[in-house]
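Every protein chain but one is kept in place in this view of the complex.
After this line comes chain A, so read on.
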């Protein structure tokens, strides 16, 4: 039997050095007793001298990084069995490096639980430490000083200290605990494992904090268990706000009943003044009736079909009212829906690129869609485009028709079958009507091509290049046709 005495105040190194020596000497977990000075009757940390000599081929001990992380947390635990548990795991790891992945293994589970408990203690310390200001003597300039008293369950002061350094850089502070203390003066972070005494300090800001705590509490939703699960009573004695808790709980029901008993009172005069001002405010939509702008404003509130329920906004056409050429697409997509402008997403990008290549200026075109709201299916964090149905297209024709009436384009470009149907009320195979000027009832020229989003969906690069070329040829034809109306 070997006895190892460790300080046992959260220092991984002392355990690691001892464990490495034992492992190299081939000592089995059952042959070691681990203890701390208090259990050993005040003996100092000590490692047995009578270890068997390691064999000539003294092997380097290597463990997975995950184990060192785990061990770093477990040694901080206050359970006296932590050292033997870790040594048992170390010996097992030396034989099988996968040991830690055995999520249902008793040793692994216990070690993980200890680490979790230390993690919780760490987290609660970052949450429940309360600094109190210790004012500088009058006439002294310098950094402000704060002191806190906290009682952690485990040996975590050294582990948590860097957190407070990262956070409270521009002030001096000291955190005292029965397990040691940590302090920061702007230059050095000092930690000690010496048990500290509870300082006696008052801070008048605590009173404001208590005011906040009492006011942010909603007595109509009393859930005491939910509170104590996260803020157990053992922490209350060092929390300035906790002294209010019993009173808040005791009075909760009464204050809710009182609130309910009070009937709503009559509003004060300023409310009536506000209401009057609002009633007399000029309407927001101010474009004179009988203009395209007035139609655009009216369309913002369109509820002709159900698509408005899901979409962000109506995406109306854009471009000069005197444009000779009008381009009609299918419907706004994800990006268009957010921006409120047609053809600004990926398909719009393709459209813009090809326009530039054939030498057309998008600013001279009136660009719109057959359907003015984005239709989609919500799938997780994404919106998947859905084709508008005939009913929706027919309802939205109301707006398209008015755009046509006001803009009076000489040439209309229908991109895709939806646009063609919206403009002509005819169902045709796109291939049969594509790439040639057609004359509409009132003499306007209609030119049909594909929707640029079709080009984005072609997986085969060769076919894609070919189709892109055809689309470019179509827009070249459009360019020539448009020049004829100049």
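By our rule, a residue touches a chain if its C-beta (ideal position, glycine included) is under 8 Å from a C-beta of that chain, and two chains touch if they have at least 3 such contacts; residues count from 1.
To be clear about the criterion, contacts and distances are computed from a predicted model.
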Name check vs UniProt for the chain missing from the figure, options "Serine/threonine-protein kinase RsbT", "DNA modification/repair radical SAM protein", "Pyruvate dehydrogenase E1 component beta subunit" or "Putative thiamine transport system permease protein", returns "DNA modification/repair radical SAM protein"
Omitted-chain contact residue, chosen from A:141, A:278 or A:431: A:278
Given A:61, A:94, A:294 or A:338, the residue that touches the chain left out of view is A:338
Residue of A:39, A:68, A:136 or A:257 touching the missing chain in the full complex: A:257
Please identify which residue in A:221, A:429 or A:457 touches the non-displayed chain. A:221
Answer key for A:95, A:381 or A:457 versus the chain not shown reads A:381
Absent-chain interface as seen on chain A, which is shown: 98, 101-106, 109, 123, 126-133, 144, 146, 148, 163, 165-171, 203, 205-209, 211-227, 230-231, 239, 241, 245, 248-249, 252-253, 256-257, 259-260, 262, 264-268, 270-271, 274-275, 278, 300-301, 309-310, 312-313, 335, 337-340, 376, 378-383
